[in-house]
Every structure is written in C-alpha cells, then in structure tokens.
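Have a look at this one.
Removed from the display is one protein chain of the complex; every other protein chain stays in position.
Which chain is which? They are A and B, in the order written, and residues in each are numbered from 1.
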Amino acid sequence: MTALLRTEGVSKAFGGVQALSDCSIEVEQGSIAGLIGPNGSGKTTLFNMITGYGRVDSGDVYLNDTKITGLAPDKVFALGIGRTFQLTRVFSRLTVMENMIVAAHHQERSGQAGRLRNPFARAGGAATRQRAMELLEFTGIAKLAGDRAETLSYGQRKLLELSYVLIADPEIILLDEPAGGVNPTLIGTITERIRELNRQGTTFLIVEHNMEFVMGLCDRVTVLDYGNAVVSGPPDVIRNDRRVLDAYLGTAEEDDDSSAA
Amino acid sequence: MRPAVIWRAAGLAVLLAVVALVPLGNNVVVTQVGVLVLLYVGATVAWNIFSGFTGYISLGAAVFFGVGVYTVALITKHLNLTGGVVFALYPLGGLVAAAVAVPFGLIALRVRRHTFVVVTIAVFFIFQLMASNFSWTGGAIGIIPPYLNWNAATVWNPFYYTALLIAVVAIVLAWGIWGSRFGLQLRAIRDDEDRARGLGVKTMRVKLTAFVISGFIIGTLGGLYFYYQADALPQYAFNPFFDLTIALMAFLGGFGTLTGPIVGALLLEPYLGWAQQAVSNTYAAEVVLGALFLIVIIFLPRGILPTVGEKLTAARASRQRRAAERAAGPPPGSPVGATPAGSAAGGAS
Partner (left out) sequence: MGTFLRAITDGVLQGGVYGLMAVGLTLIFGVLDIINIAQGILVVLGAYLSYVLWTHLHIDVFVGLLITIPAMFLLGVAIQYLFIRPLRGRERTSMSLLACYSVAIIIEGILYQVFGSNYLSINNYWNSPRAEFKIFGYYLPYIYVLGFVLAVVLVVAIYLMLYRTQFGRSVRATMQDHTAARLVGISVNRVAALTFGIGVGVTAVGGMVFGELNAINPNTGYDLISRLLAIVILGGMGSIGGALAASVFVITLASLVDVYWNPEWSTVVFYGALVLVLVFRPQGLFGRKEARAQ
C-alpha cells in the first residue's frame, strides 16, 4: 500500500514557539489514520501546513508522491484534500443547501472548463443540488437544507462541514476533532459515516482527543509530542506504548520512585 | 407559479406604475425631489450590490459619483453639447467610473474589512482634493454646462424617467446577482472569506466585479447629477455626505438584503430632500445625519425590515405557542407546551 499523503521533516515555529519539529507522518491509501497527542503538540498546525493555511519553515508535504508544499488552500482542495476545522467554519448566513453549492463551485467549474459561463446563472445546477441532497441525506441533515447555517446546532454544523467537504469528492479528508463537543449518539453516527465513506474508498486522517473514538475507528494511530511524531502503529500497540503515556502524562521518573507501568 | 410570487410581481408592477405616473401630476417641486429620491434608490441599491453582499463597507462611492459628474461635465464643455443628447452621455460617466473602480479595487480590496473603510475614505479625499486643485477640473470654481434652454415646467421629467430607468436597472441587476452563483460567492465571502477562498472561490475577482458594477451605476448617476445641478463643484460632486447617506439608507432598510436599500432610500430621501429645502442650514443637516446614523446602527443594526420581520416572527411564534398550550390543556408537569412548528421559533436565536 502506498502512502497517499505524507509529510517529511516538517518544521514550523510561531515566534518563539516551535509548533512542529521535524514532523514526518504517513497516511496509507484507503486507511483511516488517527493523529493524537497532548494539547500543543502541533496537530492542528500540521493540518494547516498540509492544507496550505500557513507556510512551512522547512520540510515537505507529498500527495501521491507529488510535492504540494506551500500550495494555497484552494489548490490543495482542488487536488483532492478536504479538511474540516476544530471550530466549525460554515457560511452562517447562507442556507445549508447554499453552503453545499459554494463548495461544489469548483466541481462545476472544472466540468465546463474553457466555456464562457454565464455569471448570472442560477446558483447550483440540478445535478449539483441533487448530489448535495444525497450527501445531506447521508449525513442526516437533509431536512435542514433550507435553514440558515447559523441556526444549526454545533453537532449539526459539524455534519454540514463534513457534507460540504464531501461534495468535492476528495481522495482524503482531514478531520479536526470531529467528535469534539458532540453528544455520544451523534458520535456514533459520525463514526458510521466515516466507516461507510472509507468503504467507498475515501482515506481519512483524524485528529482527536476522544481515545475511544480514535482507538475504535482508526487503522493506524500516530502520536505527536512537541511537534514531532514519536510513535506510530495500530491502536492496541499505541495504547500500551510507554512513549504515549510519557507524552500525555509526563515522564514517570519525574514523579515519585514507584514506576507507573 | 405560486400565488405568493404572482402577488409580489403584481405589487411591484403597481408600484412601478404609480412611480412612473408622478411627473404627470405636473408638480414641479415633487418631480424635482422625486429625481433625487430615485437617484438615491439607484445609488443605494448599487452600493449594496458591493458593500451589502460582500460586507466590505465602502465610504468611497462618492468617488464614482464625482467621476461621473466630472466626466460628463468635461465632455459637454469641450464638445459644447446642448439638448437632449446629453442624456446619452451619462453611461459614459459610468464607464469612466468603472474604469477607475478597477485600480481602486485592486488596491483597496487587498486589505481587511475595517482597513478597507479607511482606504476608501482616503481615496475619496484624494479625489476631492484633486478636483479642487487641478485647473482642468475647474478647481474650486468647477464646471458649468453650456447654456441649456429647457422648458422650466417639464425640465425635470426626463431626469425623473432616466433616474427611474437607472434605478430599475440597478434593482434588476441586484436581484439577478442575488440568486446567481456570483451572488452566492459574494455572500459566502461576507460570511467567511478565507473559507470561501479555500474552497476555490476566486475572491479578488468576485469582489472586484461587484465593485466595478457598483461603480458603473453610481458613475452613471453622477453624470445625471451634473445636469440636474447644472454644475460640477468639488465639494458637491465629491461629497462625503453622499457616502454616509447611502450607507445610512442601506442600513436603515436592511444592510445586505435585496429590498432593504430601496426601502431605506424611499423612506429617507424625501425627508432629507425636504429638510434640505426647508432648512437651508447644511450644518444642522450634518448633525442630523450623524445622529440618525448612530441611532440606526445602535438600535436597528439589521435595519428596519429585518428587525420588523423578526419581531413579527417572534410574535407569531409566541402566539402559536400560547395557542398550543391552550389546546394541550393543563400541562402534565412539563414546563413548556409543545410548539408545532419548530423552525419558526428556532429562527429567533
């Protein structure tokens, strides 16, 4: 299995803070990969570097062995990397359907490359709307299609973000804390949807703090600590690895003499 | 077609007919004020196409207006044109204004929203000062048109109909843009520009297009104004109150909505026009304008129509809730009765 997405030695500092330090990770095609680590370990920063929301200080990002380091977010999105945000970013004043149409925009464009498009054409052709509705039904928020995004609950907004990222048919989706602040039932729904999409061929890279969620869903988990990938492997191995405990809890020798594990 | 749409279309047709018939009442003063009212309707709608939809508040619309005024002024002066043909020149004012909008927009739209306001103010003052100081713009004396021998009783009529035409064009444009992909992109930019850009929206191109369209319409209105006033003076062609007035009208009626600018202009301009005639003291007008603006943005930030709309929705929701409570009988211990239409109450968040 080839690595669909990988980073090689990515480093990034913000002022005096080294957010990422020689960070190298790999995501296999068709897998669901997890990215965990204590707060401040650089997970969201890594996402930002991959998706173009910021420039790396050094290192590279590769998609299918093509270097995509430093590309702008829209280019990254067009290449097939979708991404959601920790604090959901949806277009509040637009309706759910309109949110979907905006994201589908580049799809429509590439389908009609070279033709002079009528800028005053109605937003979202029939095909787009149909696909949008299918996706909204898949994520379970179809009945909210005509509501303004700002009236959605937090969990519903997460689903909307997932939906509109999906409409671009990405190869890989980066999810930033999809289960954060969401009730257990909805987490179950999200887990199911991710599995279903994965069965259909979409690769996932998920940042999460919810260990149950990550360990139950991911094929492989990478642990970041102080901006560096310290260990990577299947969930059971990671769960018991000393280095992971160190990363989250600090080294045992710093406490009293009795060893922890 | 749904009955609601038919009613609305019929209502608009009636409104249009009424408006079109005003000059036939042969009241010169009313027609004269009417020209200004229509001018402001057109200008506010045009301003809203850019500022309302994208959320970038511009206080530089007067740049386009003034450019339109001076363009037509200079052309007619040098070509010494008289007669009705001058009306055909107004769009030229619009074109020059649109041409100015391109570099103006390319520069100004690179910065954040509230810095953008400052840039538009700065550019506005640059233009005003240039108009006052260049000799070819007539400096402080300005430019007056060649002598026009128009019939005093009906002189305002062609202005009225032209302004009406421009206003209608602006409204139709705004309406067309609103539901189009272009319009959706503009509105997405207003909500989260970075996210929109990340999803592939060509934000600079989209913003600039709206800016240029807005400039074209306002510039055309400027051309009209030159003949309406029969002079081009720096402080009136490039008038900071013009910017504030149309911003106020847009906010009053509902910033960023379709009908808001129209309502705002229709409500405010007759009053302002009358006030200007009755109270020849422009300084008091300044104070009133500023005060009105403060009142609107503090108490009616979303404008009259949306606020009224919300109050009505909330009132309706609470009526429904009370009706449902009465129908359900004594509550079985739970504090709140069921609301039949969840989304109605959900809107009042």
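We take it that a residue touches a chain if its C-beta (ideal position, glycine included) is under 8 Å from a C-beta of that chain, and two chains touch if they have at least 3 such contacts.
On a predicted model such as this, the values are computed, not experimentally measured, just so you know.
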Exercise for review: Taking the whole complex into account, name the chains on display that the unshown chain touches.
Suggested key: B
Review point. Looking at B:Val19, B:Val35, B:Leu74 or B:Val123, which residue reaches the missing chain?
Key: B:Val123
Exercise for review: Touching the absent chain in the whole complex: find that residue among B:Asp192, B:Asp231 or B:Glu269.
Suggested key: B:Asp192
Point to revise | Touching residues (missing chain, whole complex) on subunit B | key: 55, 57, 59, 107-108, 110-115, 117-119, 121-123, 125-126, 129-130, 132-133, 192-194, 240-241, 244, 247, 281, 283-287, 289-291, 293-294, 297-298, 301
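By definition in this document, only the chains that are shown with their structure count from here on.
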Revision key, fill the gap. Distance between the CA centroids of subunit A and subunit B (whole Å) is 42
Exercise for review: Using the touch rule from the top, collect the residues of subunit B that touch subunit A in their complex.
Suggested key: 176-177, 179-185, 187-188, 190-192, 194-201, 209, 343, 346-347, 349
**Study point:** subunit A residues within the subunit B interface of the complex
**Key:** 51-53, 72-74, 77-78, 89-94, 98, 101-103, 105-106, 108-109, 119-124, 147, 150-151, 164, 168
